[in-house]
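Below you'll find the structure, written out as structure tokens, and then a few comments.
All protein chains but one are shown in place.
And now, subunit A:
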Amino acid sequence: MSRTGKVLLIAGPFVAGAAAVAVGRRAKRRTPARHRHVVTVYRPLVELEVTQLPGSLSEIVDRVEVSLAAAPGGRGTEIAIRIPDGSPITDGEVRRALRETRSLLEAGDVLLPSGPPTTVSTPLNRPLQKVTAHGREGGLL
């Protein structure tokens, strides 16, 4: 094995773990600060109504503040959500709901991960698996 390979062999898993943990931590760090989330859906405003949004957004729509606005340049509709102070609803739930609802409105479906799984759990995998188990809940949305 080359010297590069040896260095990567040692450093790679730690970097992977650190990166995965960083993604999770960044998401967690934002939790108390973020109460507003917005996504643009490629459907015209005239086709959408807050009370008839599909998917997991419909499960929380009466516990958050939802507003719809036409996106500029024919880009569709901006769906904005504000989580009321003190609400038990998390930023992660809202991100997932917005992403799933966007996919339902645009593609008519929400893509599921490949299956059955081909991977095995190892101590080095676990931080990454923890992140991907909530793949639509994290990020910056």
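Convention: a residue touches a chain if its C-beta (ideal position, glycine included) is under 8 Å from a C-beta of that chain, and two chains touch if they have at least 3 such contacts; residues count from 1.
Just so it is clear, contacts and distances are computed from a predicted model.
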* **Chain left out of the displayed complex - its UniProt protein name, from "ABC-2 type transport system ATP-binding protein", "Transporter", "Threonine dehydrogenase-like Zn-dependent dehydrogenase" or "Formate hydrogenlyase"** => "Threonine dehydrogenase-like Zn-dependent dehydrogenase"
* Asked: If the missing chain were put back, which residues of subunit A would it touch?
  -> 1, 3-5, 7-9, 11-13, 15-16, 19-20, 22-23, 26-27, 40, 42, 75-76, 99, 102-103, 106-120, 122, 124-125, 128-129, 131-132, 134-141
